[in-house]
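Here the complex is missing a single protein chain, while all its other protein chains stay put.
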Amino acid sequence: MKIAITTSGTDLDAPVDPRFGRARSFVIYDTESGQWSVLDNAQNLAAAQGAGIQAATAVVNAGAQAVLTGNCGPKAFRTLAAGKVAVYTDVSGSVREAIERFLSGTLQPAAQASVDAHSGIGL
Amino acid sequence: MRTRLRVAIASGKGGTGKTTVATSLALVLADAGSVEFLDCDVEEPNAHLFLKPTIERREKVEMPVPQVDEDRCTRCGRCAEVCQFKAIAVLKDSVLTFPELCHGCTGCWVLCPEQAISATGREIGTVESGWASARPTRLEGAEGQVRCVGFHHGWLRVGEAMSVPLIRAVKRQAREADFTVLDAPPGTSCPVVESVKDADVVVLVTEPTPFGLNDLELAADMAAAMGRVAAVVVNRAGIGDGRVRGFCRSRGLPLLLEVPFDRRIAEAYSRGEPLVAAFPAYRAKFAELGRSLQGLARR
Partner (left out) sequence: MKQLVVISGKGGTGKTTVVGSFAALAERPVLADCDVDAADLHLLLSPAVRHAEDFTGPLRPVFDGALCTGCGLCVEKCAFNALETADGSVPVLDAIACEGCALCSFVCPAQAITMRRVVAGRWFVSDTRFGPLVHARLGVAQENSGKLVTLVRNRAAEIAAESGAQWLLIDGSPGIGCPVIASLAGADAVLIVAEPTLSGRSDLERVARLAAGFRIPTLVCVNKWDINEALTRQIEAESAAAGCRVVGRIPYDDAVSRSIVQGVPLVEHDDGPAARALRTVWNTLAEG
């Protein structure tokens, strides 16, 4: 299956981006083949609203079935849920570490958004 | 009846006394003709606490938001492309709408190539209409008619972000009258613009402090940008300094009335008593204000 991990960089050693809607990019990782690609999220960085919805749409349409991120706002969460994508929040460290944790089954999916809309930075 | 005067009461700063001035003005103008009162502060309406209207009509107000017929939808994504407010998201297997972001522009359903989108309603609030007695019960005598003021206001649903469509709905309730008094919300942006945009004259209520002056300047700029005739009323005169007067002079803004700070006025206000009811001596001052405003509007 494909999973998406938010990142502020562009490869597996880059850190997980704590934001979802305005994350710099997503690593789309295929857990079966180990292949991965980067989905750029630059267009959403400056968006005043709807960044979460657009990022979620892109992730759903890229075929991901799970998202690993720091935080996820309510509209993004709703969009991901509609696209049957499981959301894992509170994930940190490098992208590689996050993938390992996911594969080892130690991550718990979130039942709801972890932050309010437009929480930007800082909790 | 022809509308003779449409006056909006605004201010940059909140809490300067808009509702105090608007309600007292309306009560006094009722002696001179028919009056319609519109409380355009749909986020935090207060005028009803002073005019104590009898509400006769209550209506829910809705804004049109999109509804997608998933059977006709081909997931072409055109709707998401055209929506500037990100209120529609097209996923592989479904289309999501976010009514709370929708501005009701109709773009998605006008442009959908499959005609798969129709309009459904999102409730933004309620409008209420009725009438208020222009003679406070304490002073009512047996002689003469009880004068009435037509009353309209709105309650924005708590959590609804957009107030302008509801303000428009409140304005639509008003009937033709000799005098239409609009009590605007505080500030200088879109809700205030909507409230004052067709007024013959805008009264800017301020207080003689640096906050009052700072915000009066913004409000005066707003009125000027909209081509409105403006005049100033200073409330709580005496508490600050003379810079507001100086500002009015320099901008050629007529200063039509000063209400001095008086703790008893503040106390009466706290109890929901209109100024001219608690202090009848002010009736003459507000009648004079009304005449000055008519004079300004005619120019």
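Letters A and B name the chains as they come in the text, with residue numbers starting at 1 for each one.
Throughout what follows, a residue touches a chain if its C-beta (ideal position, glycine included) is under 8 Å from a C-beta of that chain, and two chains touch if they have at least 3 such contacts.
Since the structure is predicted, the reported quantities are computational estimates derived from the model, not experimental observations.
K.L.:
Consider the whole complex, including the chain that is not shown, and state which of B:Leu49, B:Cys73 or B:Cys148 touches that chain.
P.N.:
The single option touching the absent chain is B:Leu49.
K.L.:
In the full complex, which of B:Glu59, B:Asp93, B:Glu123 or B:Asp221 touches the chain missing from this view?
P.N.:
B:Asp221
K.L.:
Among B:Thr97, B:Ser129 or B:Ser163, choose the residue that contacts the chain missing from this document, as touch is defined above.
P.N.:
Selected residue, touching the omitted chain: B:Ser163.
K.L.:
Decide which residue listed in B:Pro53, B:Gly130, B:Pro185 or B:Gly290 touches the omitted chain of the complex.
P.N.:
B:Pro185
K.L.:
Touching the absent chain: which residues on chain B qualify?
P.N.:
12-16, 19, 41, 43-46, 49, 82, 84-85, 103-107, 110-111, 156, 158-163, 185-191, 193, 197, 209-211, 214-215, 218, 221-222, 225-226, 239-241, 263, 266-267, 269-272
Assume only the chains that are shown with their structure count from here on.
K.L.:
Over in the complex, which chain A residues touch chain B? Could you list them?
P.N.:
47, 49-51, 53-54, 56-57, 60-61, 75, 78-79, 82-84
K.L.:
Along chain B, where are the residues that touch chain A in the complex?
P.N.:
Those in contact with chain A are residues 80, 85-87, 89-94, 96, 98, 101.
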